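Working notes for the structure below.
Shown here: the complex without one of its protein chains, the others still in place.
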């Protein structure tokens, strides 16, 4: 599956999606896009419509955030993946994004799935917080039945009894899904662990297990991030990660996108 | 909190909501309404818009289902609680129902919560499949912040490692929530166990733990139900349950709605 | 099943086992035995050999603890249930106790189960922290196959993702086990919740669900307890609990042991 920007999911080349949890400002997203592009990412991620546990937390910049994402992504030749929360927002998000993200909390938001399916846009479907693989594939079926087969699955960790990590990243679904579906599978080690220092080793593990790509949170200044700072990599840490990743990718017959090979 | 039909949540009298998983036909909903009313229920439940794991499963009768619910409920003096899945359907569901149900899969569907909050209608907010009590209360906050304080929480079981039951009914949240919030709490032993024979004992346990009411699946012919037959009570089993319940309710200073006291 | 002291498990009369987490001193166990006996308990619980997560935590008084338990229990006509951790200690624990407790961490400690089974003593088998009902029954089978059918199962909560309670008390196993086995089932709401204020409502719920008895932590001064103070009832709170319990028990056709009926 290939985005308009050229990034592909499911081939020999990995898809590396990186960017902040939330789009906060033009400066922040521009700095991030520049850095992740230089380090070899080919898709820019960032939240404009944010699903926040509390109604009193920052809810995202909305359409202004979409504009900022698009502008910075275009400048660096990146694709854009961003979350859509409301079926009524699918059209506007699809206007700016190359790929619609359905978040974990909405994996079984069936009216959102139908609307995203009918948009024809590529969709990144994250696994629900306690979704079985069967339920996840059935949620994907809501997209496929609408005639949209540009679907990528994203493992992002499930609920666990151990507070040592934010979620429990379930990498076994990577080879398991390869037996059950033709859909590409990427991994989000940022939400999957909630701890920045664990992101690189789990990114390497994901690729070793056969993942078709990664979704990683990167922020120019994690300590001042409005959301998810604790799990965000600095641009330097992200660059180090892609270097380590190149070797593991090669060991399993994969490669990073062109820019990062150059890096 | 009191519905227009007179049913109240949170006082000495329990709210007993009963009915089929899905509204299937005029005959089915009429027979159920008659039976549960006679047995002492004061609210009719039934799904017109159904959240189904598979897009190929029965999706509900939609507006026709709402009409059937309203007609049968009015005939027997019952309130109506029914699920709404899509923010664009809140207005139409609110036209027919006394209480909007937000299902477990949508507990963190924030645009649906906002729309339901703004409708001003009483809302039944089910706990998510793996939601912590804190997350559940924050989801309720999305309703409250819209100025709608007619919110009732419904425990319906959480995900577990043991396939012996469909979910793991967490009755400890009943007394726990009583310490944390003024919102009434009811319990759904049907989804909470997934096994019809376990519904009565868990209903009794819920009331003993302090629940303000119950949400119970009742079907005139569970074996032929289009959904959730395995956890649905027959009208006779439901009648037996309310009789057993009356004694336990009395032991903890509560009582069943008037009709069932007469029964 | 009946202990030598007269307490029975599985009949119309509930078994009420109460006492401190750990036996700490003669004064402490004597005061507790007196109080719980007066409130209607018929079995004294207390740990002499303690399974502690950390090797640096209090490990129990050992045989001296067993002596103190026996002495106080005899003074008030109570049975004694206490945990055994090591197969080599079964004989000595059996000399003092009426019932051997196998704790949650040892549910699948098969050499301990065999030894306990061969002792011929009644055994209280707690559910493992993440044991399915099938695994629990298979663990009981290790006792039964040794010719010992004086086995009582004890639900004490399972691991959960929600830190709001220490464990998640799974009351649905009470009616479920009634369908699967002839063995009596009791419930431990103290470990099941980890919060003293939740013990009474969950005790009431357990009995409403059909439990054959309770295992409750009571300490004369919970704030100074060497272990589990947060979930221990004061004697006054325990007395209040048994009073509330008497009404619920009656509502489901059960009764408390004689002493507490008199109370």
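Letters A, B and C mark the chains in the order given here, with residues in each chain numbered from 1 onward.
As a working rule, a contact is a pair of C-beta atoms (placed from the backbone, for glycine too) under 8 Å apart; a residue touches a chain by one contact, two chains touch by 3 or more.
Predicted, not measured: the structure shown is a model, and the values here were computed from it.
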Any idea which of A:16, A:198, A:241 or A:256 touches the chain not displayed? A:198
Which residue, A:63, A:145 or A:168, contacts the hidden chain when the whole complex is considered? A:168
Filtering A:21, A:130 or A:241 for touch with the omitted chain leaves A:130
From the list A:145, A:176 or A:226, pick the residue that touches the absent chain. A:176
Counting contacts across the full complex, list the positions on subunit C that touch the omitted chain. 51-56, 85-88, 105-106, 108-112, 128-130, 134-135, 138-139, 141-142, 145, 158-159
Logged for subunit B, residues touching the omitted partner chain are 159-161, 163
May I ask you to list the residues on subunit A that touch the chain which is not drawn? 130, 132-134, 158, 160-165, 168-176, 179, 192-193, 195, 197-198, 201-202, 204-210, 244, 247-248, 250-252
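Following the convention adopted for this analysis, only the chains that are shown with their structure count from here on.
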Set of chains whose contacts include both subunit C and subunit B: A
Please compute the C-alpha centroid of subunit A, do the same for subunit B, then give the distance between them in whole Å. 36
When the centre of a chain is set as the mean of its C-alpha atoms, what distance in Å lies between subunit A and subunit C? 49
Quick check on subunit A: which residues sit in contact with 2+ other chains? 159
